[in-house]
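All remarks here apply to the structure that follows.
A single protein chain has been removed from this complex, and every other one stays in its place.
Letters A and B mark the chains as written, and numbering starts fresh at 1 in each.
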Amino acid sequence: MRQPLLFIFLAAACGRGSGDLVAVDGSSTVFPISEAVAEEFSREHKTHVTVGASGTGGGFKKFCNGEIAIAGASRPIKPEEVEMCAKGSIEYIELPVAYDGLAVVVHPSNTWASSMTVAELAKLWAPDAQEKIKKWSDIRPDWPAKEIHLFGAGVDSGTYDYFTQAIVGKEHSSRGDYTSSEDDNVLVHGIASDPLALGFFGYAYYLENKDKLSLVAIDDEKADNGAGPILPSPQTVRDGTYQPLSRPVFIYVGKAATAKPEVAAFVDFYLARGPALVEEVGYIPLPDSAYELVRARFVGRTVGSVFGGKGSKVGVSVEDLLQAG
Amino acid sequence: MPRKRLVGSAARERSIERALLGCASVSIVTTFAILVIFAVETFAFFTEVPLAKFLFDTEWTPLFADAHFGIWPLVAGTLLTSALAIAVAVPFGLLSAIYLGEFAPPRVRRILKPTLELLAGVPTIVYGYFALVVLTPMLQKVIPGLAGLNALSPGIVMGVMIVPMITSLSEDAIQAVPQSLREGAYALGAGRLATIFRVVLPTALSGIAASVVLAVSRAIGETMIVAIAAGQEPRLTADPRVPIETMTTFMVQIGLGDAPTGSLGYRTLFVVGASLFVMTFTANLFSHRLARRFRER
Partner (left out) sequence: MNRGRPPNRVLERGFVWLCFFATLLPIVVLALLLGDVVITGVGRLSWDFLTSFPSRNPDEAGIYPAVIGSVLLVALTGAFALPVGIATAIYLEEYGKRGRIANLVEINIANLAGVPSIIYGLLGLEVFVRFLGLGRSLLAGALTLGLLVLPIVIMASREALRTVPLEMREAGLALGATQWRTVRSVVLPMALPGILTGSILSVSRAIGEAAPLVMLGAATAMNFVPDGLLSPFTALPIQIFNWTSRPQAGFAVDAAAGIIVLMLTLLVLNGAAIWLRHRIQRRIFR
């Protein structure tokens, strides 16, 4: 009974699919952008595109093994990965594609914490805060003497890495007693139902839940990029006044892979139409001049990382790095 | 019978036996492969982190700048959620198996058994969100101090998910008990309850025990339900009302996260996996010995 079915199946099965395929994988933060680009690309091209979300680490591993053409990353490439790519003889072209703003939010009934300084946030999130800072009044004496309930990204996410580096000053260094989740919707749900909550997550999640949350304006106490507390918005992230909580996200493209016309076409499309799509999915486009530099980088197939292959840098503008690199 | 035919069929027998052995070796090779992967990474891990720290530290914060590698908080999380799941699944599973196997009219059984099996097919993500968004708020009204992420909610939901495993397999075993045994008991004057508990269940014990073993394994290895609803805070506690982290949640966190794949942080995935493997192996060894002794009696 199984024989004929098997035969038909095998006959249909010996396909790897039609030849041209653009394989994208990596960060789940960059995924929505890549998905949007693939969607639009499909309207005009018949090329097959797959987009995966196995994480920045998993994406780099596949990339450096030559298994995928494009790796999405929510942070610049790290030394271990530079080494992996060298071993796999993969030359990478680093292309920043958007900003991801990190919003600090509280419950709407929270009338006191409308702005905070970076120093205060650092005090709140530092490792030793686990013992010392338990109430709102521990941060500022005139705030209510009620418990703080903290929410944040999981410790193995780029969001967490960046937050700790930007606020506490050292990656992976924070208190451990906060409600963490990889799924930002869980954090939204948690903060929106707790008047004493404070948390951080991607700006896109705030945008979709504006009616349930309140933003906290951040003051980085540096005069040169906007004085006073700044609220995150597409404007402030783009012009660099909302610091330090905005980070660039990237795609890494294999130089050898660009020899395939479909890959080159896809990346060209990404850099041309990407900026408009980025806003649609809740991220913030880089300044136009930055995109010019990124496109030039791709056209010239310039390899290497402007971040020195050492991971995130806080407080420097992508434009400056691109100009220098 | 002519000798030739005997030889022919004997040769066929042997080749069939070899084919079956080949299939059986797939699972052995799988275990071997898993062990090899574990061994390589675990060895590399322990060249950087002393075993004493792993076994005796009470904090698990491998990705923090100030890293701690004590495994017990994760083990506690796994044991807590699994124990809750089994506490829910075994009673409900057994009772429903008895109902379906002994009391239910055929028409009722025909509907209920597949419906229960549907429970096993609900994607674990759905269970996870159910635990987080429906069950936890419900329980919060009744249990003071129940956090938004806790061990109780996913434990109960896991138990519900596992019920069909116990019910289905146990019910098959109960159904397979020959009617003659039951009739013998009735003839001796035993009522239905006595027959069930003294004749049917002991006869079906092998199947029931197997279903429980499968269920326990499933509970310990469950990933998504706890990842969504139990939290990511490794904590050495027996309190089901607070966020914890299980070994499986941690593994998913690392596996799909941002840590570079060759790093110490990434290696912890394998170390935790290996610990889990050792735990389940010991538990299965123990239950196997126990079941054998019970069977012999």
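The rule is short, and it goes like this: contacts are C-beta pairs under 8 Å (C-beta built on N, C-alpha and C of every residue); 3 or more make two chains touch, one makes a residue touch a chain.
Quick caveat, the model's predicted, so the values are computed rather than measured.
Asks: Return the single residue from B:Phe54, B:Phe69 or B:Tyr129 that touches the missing chain.
Replies: The one listed residue touching the chain not shown is B:Tyr129.
Asks: Tell me which of B:Ala65, B:Ala87 or B:Leu188 is the one touching the absent chain.
Replies: Of all options in B:Ala65, B:Ala87 or B:Leu188, contact with the hidden chain holds for B:Leu188.
Asks: For the chain that's not shown, point to the residue among A:Thr50, A:Thr111, A:Ser289 or A:Gln323 touching it.
Replies: A:Thr50
Asks: Using the touch rule from the top, list residues of chain B that touch the missing partner.
Replies: Residues 9-10, 12-13, 16-17, 19-21, 23-24, 26-28, 30-31, 33-34, 37, 91-92, 95-96, 98-100, 103-104, 106, 110, 112-127, 129-130, 134, 160, 163-165, 167-169, 172-173, 175-176, 178-179, 185, 188-194, 198, 206-207, 210-211, 213-214, 216-218, 220-224, 247-248, 251-252, 255-256, 269, 273, 276-277, 280-281, 284-285, 288 of chain B touch the chain that is not shown.
Asks: Go through chain A and note every residue touching the omitted chain.
Replies: 12-18, 21, 23, 25, 28, 31-32, 34-36, 38-39, 41-42, 48-54, 58, 62, 65, 67-68, 182-185, 188, 202, 204-205, 207-209, 277, 280-282
The definition used in the following text is that only the chains that are shown with their structure count from here on.
Asks: Which of the residues in chain B end up touching chain A in this complex?
Replies: These residues of chain B touch chain A: 61, 63-66, 132-133, 147-149, 227-228, 231-233, 243, 253-263, 265-266.
Asks: Under the stated contact criterion, what part of chain A meets chain B in this complex?
Replies: 27-28, 53-58, 60-61, 74-75, 78, 80-81, 83-84, 127, 154-158, 161, 170-174, 176-183, 186, 189-190, 193-194
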